[in-house]
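Pasting in a structure now, in structure tokens, and then I'll have a few things to ask.
One chain of protein is taken out of this complex; the other chains stay put.
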Amino acid sequence: MTGSTLLRRIAPQLLTLAAVIVLVSIYYPAFYQIVYVNDRLVGIPIDVIKRGAPVALLAIGMTLVIATRGIDLSVGAVMAICGASAAWSIDQGYGIGAALGIAGAAGLVCGLWNGVLVAFFGIQPIVATLILMVAGRGVAQLITGGTILTFDSDTFAFLGSGTMIGVPVPTVIWILTGIGFGLLVRRTALGLLVESIGVNLRASTLAGINSRVLLIAVYMGSGFCAALAGVIATADIRGADANNAGLWLELDAILAVVIGGNSLLGGRFSILASLLGAMIIQTINTGILLAGFPSEFNLVIKAVLVIVILVLQSPRFMPYLELLASRFKRSSVTRLEAGE
Amino acid sequence: MLERILMASVAVFSLGAGVAGAQTIGFSQIGSESGWRAAETTVTMNQAKERGIDLRFSDAQQRQENQIAALRSFIAQGVDAILVAPVVATGWDSVLEEAAEAEIPVVLLDRMVDSSPDLYLTAVGSDLVHEGRVAGEWLVSAANGEECRVVELQGTTGSSPAIDRKKGFEEGIAGADNIEIVRSQTGDFTRTRGKEVMESFLQAENGGADICALYAHNDDMAVGAIQAIKEAGLKPGEDILVVSIDAVPDIFQALAAGEANATVELTPNMAGPAFDALEAYFADGTMPEKFIQTESKLYTQADDPAGEYEARKDLGY
Partner (left out) sequence: MLLSTRDLTKSFPGTIALDRVNFGLKAGEVHALLGENGAGKSTLIKCLTGAYRRDSGDILFEGKPIFPQSTLEAQAIGIGTVYQEVNLLPNLTVAENLTLGHQPTRFGMIRPRAMQALAQEMLAGYGLDIDVRRPLESYSVAVQQIVAIARAVHLSGRVLILDEPTASLDAREVQMLFDVVRDLRGRGLGIIFISHFLDQVFEISDSLTILRNGRHIATHPAADVDRMQLITLMLGRELEEETSVRYRPEVTGTSADAIRFTGVGRRGRIAPFDLTVRKGEVIGMAGLLGSGRTESAEVLFGAVPSDSGTVEDANGAVDLRNPRSAIAAGFAFAPEDRKTDGIIAELSVRENIILALQARQGWARPIPQAEQQRMADDYIARLDIRTPDAEKPVGLLSGGNQQKVILARWLATNPRFLILDEPTRGIDVGAHAEILRLIEDVVAQGMSILVISSELEELVAVSHRVIVVRDRRHVSELTGADVSPDTILRAIAAPHTTLEAMA
């Protein structure tokens, strides 16, 4: 993708993000303030890119799954499983490396399970992943013993609340993961093959694509992203909360992908746009907290904003926006000419 | 079937004979959805063991039909009394009537039902409003007349603990004009959300410099918020006072470390008062009050938090 086509692809998301930021700063004018204290950057934008880490990570994997015309409802529960595994490993004294390895392996195994159900047994993705969505939290509770499993490891906690040259570690993790996955799918042929099976699985198989293995790999990718998100959520509160870790985040992740302009019918995808979608959602969440409305309004405000965004991005509405944009361009050109 | 009838008649006989001690009591628990619930189960079992009671335990896994089935089975077994922590408030009339017919006293734990009070012996529970009031009153004395801007972490929006604990706290600080709740948001009773919302409070209130105290509707949110305060470079417990409710083990660690200031106990020991009431009833027919309110005890840094932590950490929280 060349620079200009990429820009055209993510333009709606950039505009939406800008609009949401402007809206929030109306209620909270100090939005843009970023200061550097105690070796860390502090400010609302920093909060957004830190708090948005779990959804951003989930959105990376979810984008690929959705590109294959699938969906992964289990990521929230997988977060809980992987967070619990990591906390358990630390608690057992296995050390940070082993804990991360076990959490990552748990995520990959969960993805393998989903992928096999979808690719080999032909179960509809929404049903296949629903199984783990429901059962996964139970598995996580078994690991934590039903309590909030706390641990004492500053190294591990660093992943949730530490900073690197002032930037929160969760932010570093999601940006690096996004770049990593982006390079993986665009510098190899994976992206093309994933889009191909998403548009037409049968034709792709007949063209020689190993669609089963590819589908499984995509669900495993999603599981791995969920593992990273689970590790961050667990490290953040220094404890694995099997009941609440990642609760309902699968829905936010799907929403991020949709706001990112990716079709639920599969095919063309953009990880970058999904990440922008995740940041849009997080800006809304943080904005609601800052605005100081009573809690009862939180979900309503979020829902209204999401509806407005989706309507503005809908195929019915886009032509009007483009028309408006072209008019604006023309009138600004004429104004320029008049000025000269 | 024959066996059951036989057992039931034996039980009725033993009740009629007024045999004290070695009682059999059925306990229908909701499930183990939270650490507190697990602790309640543990404490109830411990209490029964101490008193030499034969406790028949049944886990309903959040389903009323399981609870009703458990109660019927207890009635058929002819237990001496039944403890039940009802999962919902409605739909208990017929099974409670069956228990009454079998002359088996029923004690409600922790939650109420919509049935006629005649159908159960008594209910043991905490007063959520009272808990909030205790926390508020503590803050009034701690603030000592100085200006104090409070941020509040609410429970899940619309849940009765969130509504009542908010109401109680406001009652507790009523009349103290120096104390003002400046921000109030839901933290969904979870650590993650407690931390996230506290971060936004700190941002919005001048990096936390304008916040004097935090009131959290449960300890878990307070634990999350304490981390947020620390990460913002402030000292929880000193720069920002922290008061919360529940008294779970982790908050005692924070109290011991000087990072929290006070917690109001929601005791998991509902069974103790229930067994007391039953003993009195079996001994001489003393009818207890229809509602036995558990103590909402306040713990501060002065109340040996390290010891309290040791005492609680194995209760299953």
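Residue numbering begins at 1 within each chain, and the chains themselves are lettered A and B in the order written.
FYI, contacts are C-beta pairs under 8 Å (C-beta built on N, C-alpha and C of every residue); 3 or more make two chains touch, one makes a residue touch a chain.
Predicted model only: the values in this text are computed from it and were never measured.
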{"item": "Neighbouring displayed chains - absent chain, whole complex", "value": "A"}
{"item": "Touching the absent chain when the full complex is considered, from A:Arg8, A:Arg268 or A:Arg327", "value": "A:Arg268"}
{"item": "Listed residues A:Ser161, A:Ser196, A:Ser222 or A:Thr286, member touching the removed chain", "value": "A:Ser196"}
{"item": "Touch with the omitted chain, as defined above, among A:Ser204, A:Ser274 or A:Asn298", "value": "A:Ser204"}
{"item": "Missing-partner contacts on subunit A, residue numbers", "value": "187-190, 192-193, 195-196, 199-200, 202-210, 214, 267-268"}
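The criterion applied here is as follows: only the chains that are shown with their structure count from here on.
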{"item": "Rounded Å distance between subunit A and subunit B, as computed from the means of their C-alpha atoms", "value": "37"}
{"item": "Contact footprint of subunit A on subunit B as seen in their complex", "value": "32-35, 38, 154, 157-158, 183-186, 188, 190-193, 195-197, 199-201, 203-204, 207, 220, 223-224, 227, 231-233, 250, 316-317"}
{"item": "Subunit B contact footprint on subunit A (complex, rising order)", "value": "28, 37-38, 42-44, 47, 51, 146-148, 150, 161, 233, 236-239, 241, 243-245, 247, 286, 289-290, 292, 294-296, 298"}
